[in-house]
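Got a structure for you, questions after.
With one protein chain removed, the remaining protein chains of the complex are shown where they sit.
So, subunit A:
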Amino acid sequence: MSTPAVTDKRAGSLRGASLPKWFPLAVVVGSVAVAVAIGLGAGLDSKVQWGLIAAVLAVLVTYVVASRVEGRRQAKDRIATSLVWVCFLVAVVPLASLIWATAKRGVKVLDGYFLSHSMAGVADTEPGGGIYHALLGTLEQVGLATLIAVPIGVLTAIYLVEYGRGGLAKAVTFFVDVMTGIPSIVAGLFVLSFWILILKMGYSGFAGSLALAILMMPVVVRSTEEMLKLVPNELREASLALGVPKWRTILKVVLPTSIGGIATGVMLSIARITGETAPVLLLVWGTNFINTNPFKDPQGSLPLYIYQQYANSSGSGAAYDRAWAAALTLIAFVMILNLVARGIARWKAPKTGR
């Protein structure tokens, strides 16, 4: 007698009413439509306002409908989900539109000629010319900065994680933290006063590399430190217990285990400094001609090129197009670095397969 009653009750409480799968999509489409209608009707010309209205509508409608049909707990679940989606869109829309805008305007003049010619003899208003000198300059400056910053940064991180105890390590950590916060213009001014004004060296790509290295070093230290800390102590002890000296343990066990992560960190720090403009403006000075020697005389540089072309373009014309094309090149360069970093991380990750 009592058994069926119990079964019925349990089935009822477990199932409950639920909204169909297409409900979220319908809400989004509906609220976008309503938002467009409101925007047109009220004459709001900012698309941002339209988007916000749509977002608020979608969240509200979801909550009201869901709490009517499914109950409060499911409604809260849905509202959390839709809030996450809204935040995701708020973060991604600007990024996507930035890449879209850059790509749309950049492809106009971006071709083999553009990549392989300098601006020598090309006036700002004339079409033609290219970024070869700037690309070369950026590669050399960033390469030199990497050569300076990575060994120092990685060795510092090794010291901090493997050897550092007590006061000195604390002091180094503190100064690395302070360095992380140095604005790029300050790093540039520091090198300007030290390298160019006091030591009387001229403007050069290398002067820029020094400032970039200052900006890069703390990033490398921090990321390498985190990666080294991830290496289990058991591996160090296993190696030490085999009678392997500590320095060899670090070189042959700790570093190979973490090399993927370290390389990723280095790539990301390169990506970060590639776009720096202020130190380059102060120290490398810029030129329209190809200068392959980073140690002597001003060089070109991509961020600087973008800035100068845009500043001289008055908002349209050949220089304007070149600025966008150079920006696209810069973004592509950084993206490729990111992809390479991911590739290395995956390739070098400790293998677990059979």
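The rule is simple: a residue touches a chain if its C-beta (ideal position, glycine included) is under 8 Å from a C-beta of that chain, and two chains touch if they have at least 3 such contacts; residues count from 1.
The rule we apply is simple: contacts and distances are computed from a predicted model.
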| item | value |
| --- | --- |
| Complex member absent from the view - protein name from UniProt, among "Hemerythrin-like domain-containing protein", "Ion-translocating oxidoreductase complex subunit B", "Phosphate import ATP-binding protein PstB" or "Fe-S cluster assembly scaffold protein NifU" | "Phosphate import ATP-binding protein PstB" |
| Touch with the omitted chain, as defined above, among A:L240, A:L268, A:I290 or A:A332 | A:L240 |
| Residue, one of A:V176, A:V253 or A:A278, that touches the chain absent here | A:V253 |
| Absent-chain interface as seen on subunit A, which is shown | 165, 232, 234-245, 248-249, 252-253, 256-257, 350-354 |
